[in-house]
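Submitted below is the structure of interest, expressed as structure tokens.
The complex is shown incomplete by one protein chain, all other protein chains being positioned as in the whole.
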Amino acid sequence: MFAQLSKSTAVDFECGTHGLLLVRPSREFHMLQLITFSTLNGVLYGMLLFMMASGLTLIFSMMGVLNFAHASFYMIGAYFGFEISRRIGFWPGFVVAPLLVGALGALIERYGLRQVHRFGHVAELLFTFGLAFVIEELVNMFWGKLPVDYRVPPSLDFVAFRLFDTTYPAYRIFMLLTAVAMFAFLLIVLKRTRVGLIIQAALTHPNMVAMLGHDVPTVFMAVFGVGAALAGLAGVIAGPALVTQPSMAALLGPILFVVIVVGGLGSLGGAFAASLLIGLVQTFAVAINVSLADVIGPFAASAFGELGRAPLAQIAPVLPYLMLVLVLVFKPTGLFGNRET
Amino acid sequence: MTPAISLKDVRKNFGVTAIIRGLTLDIRPGERHAIIGPNGAGKSTMFHLISGRIKISSGSIELKGEDITRLEPYEINRRGLSRSFQVTNIFPKLSVYENIRCGVLWSLGYRYSFWRFVDRLNDANERAAEIVELIGLSRRRDVPAGVLAYAEQRALEIGITIAGGADVIMLDEPTAGMSHAETDAAVALIRKISEGRTLIMVEHDMSVVFGLADRISVLVYGQIIASDTPQAIRANAAVREAYLGEEAHA
Partner (left out) sequence: MTESLRISLAFLALAVLFVVAPHVISSGVALTMMSLMGVMIIFALSYNMLLGQTGLLSFGHAVYYGLAGFCAAHAMNLIASNKLPIPLPVIPLVGAAAGLVFGIIFGAISTRRAGTVFSMISLGLGELVAAFALVLHTFFGGEEGIPTNRVKLAPFLGYKFGPQIQVYYLIAFWCFVCVVLMYALTRTPFGRMCNAVRDNPERAEFVGYSTQRIRFQTFVLSSMFSGVAGALAAINFELMNSQSIGAGTSGQVLLMTFVGGVGHFAGPIIGAVLITFLQISLSDITKAWMLYFGLLFILVVMFSPGGIAGWLALHQPLLRGGRIVRLIPAYALAAIPLAAALLGGILLIELAHHMLVEARSGGSSFMMFRITMDGASVWPWLCAGVLFFGGALGLRAVWPSIGNAWALATADSAEKVTP
């Protein structure tokens, strides 16, 4: 998989434990090169996060349910995409897999979540928690614990451009374009259609929307399904670039929650900002990869012990959670939100 | 003498909408004071502002001479102000008795104690039993509050409010949704519990208001348009026009 992606020796690409797109600087280290590629990758990662965070925010805002299984829909999308692309082709998978995931999501809402609704939000949260667990086990069962070989389709497998001796794959550009297109579509639907108006209203005043006579159960089912489909789409396109394995949901899930809490529960704009922020921070942290000792000197850093010596790349997974805790301490409604529950 | 509650030019805006537009009012200690007014006038909002549930936009509120404008609800409660709610706000999974006892604990100084057994606290248990008797729920004392009938829940609501022995009591529509007989019982209860204390009451039932109140204030569109004795209010033309109407009420 990575043979296709790293065509030069100037920069090595690597897939970290969180499926991050890491840029490791090698001997010919150009600051500008680093910044360019890290920004590109960071934005890409952020857009991927937003594809999922947007669905999660919509579901939470309208239904009050924090869907623990959202990253699981992302994973299912990747696996469905893999199966379809293996048998038929990538492009049919690109279209069909998200629809399948969306349908699955709608069914789960109708026959599962809806039954639990009367027991309150905690029960709903626990239901999705159990669901995430069961989905991971089923994926383990059907596809095994090892990563599957979900490849970039040949039609997209070329070099997009060269910059500072380094190539950037076209598939990444495709991912970026898909994410941007989805975002634009979401924006248009929300701002220009009647459905979008209802959703916007429900983002801040769900009870009122129900009282205005809209068929709330069907709307819920639709929102849950669409949210799942968006996550599935993210999985379909991310699968070939990142590792498609049963633990992908568990790795990405918590970060997703960091995104929507930091951005502000119920705020789509906040989710967008937080996705980009976290995407960029994590990518840059890994790319820069210095340790505290490198920066402030070995003596000062020895006070922090191992923490001072650890390279930034190792601490990178921690950064989003650190941000989460800091934001929740100083501004519990998140950067842009005004709802706490 | 120091007013029990003193509001000085209190204003509250929700975004650009002004809900309370400059309230100035003094509640005398020991009086029974009713707040009446049309729906949407801001009566419940006024209660929320005084009890600390929401923050005021400008102005000040004093409780027995002390500024409580920026205090948290529990801090205000500890200084002797207690309120009930329009929508019943009880502890549904706890029994009637436990509900009342929870209302009693702080006032008897037990604070966050985790080294004493609540069943051995004689003063708390006696007071709780007294109040359960007072509100007429002794036979239902072990029933979980969530399954009580509506009028019983309203009685419990009042019971929790007075449990702590606060000397300023605020009741938000205590007889809402009650039948005639239930209302009479509620009025008798309110009269009994407010002896020697200051009572502020929001009410829509005019018979209750005119039967209980020493003074009445009329709130319309976030401002007080009249504050006087019941007879004077009844005769007040502006009040008639805004709220009471031309019909004579009993």
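We call the chains A and B, going by the order they appear; numbering starts again at 1 in every chain.
As a convention for this text, a contact is a pair of C-beta atoms (placed from the backbone, for glycine too) under 8 Å apart; a residue touches a chain by one contact, two chains touch by 3 or more.
Computed from a predicted structure; not experimentally measured.
Enquirer: Quick one: say which of B:E72, B:E133 or B:E241 touches the chain that got left out.
Expert: Touching the chain that is not displayed is residue B:E72.
Enquirer: Name every residue on chain B in touch with the hidden partner chain.
Expert: Spelled out for chain B, the touching residues are 51, 53, 72-74, 77-78, 82-83, 85, 89-94, 98, 101-103, 105-107, 110-119, 121, 124, 139, 160, 163-164.
Enquirer: Pick out the residues on chain A that sit against the missing chain.
Expert: Touching the chain left out of view, chain A contributes residues 66, 112, 115-116, 119, 121-123, 125-127, 129-131, 133-134, 137-138, 141-142, 144, 250, 254, 257-258, 261, 265, 305-307, 310, 314-315, 317-318, 321-322, 324-325, 328-329, 332, 340-341.
What we mean here is this: only the chains that are shown with their structure count from here on.
Enquirer: What is the distance in Å between the mean C-alpha positions of chain A and chain B?
Expert: 49
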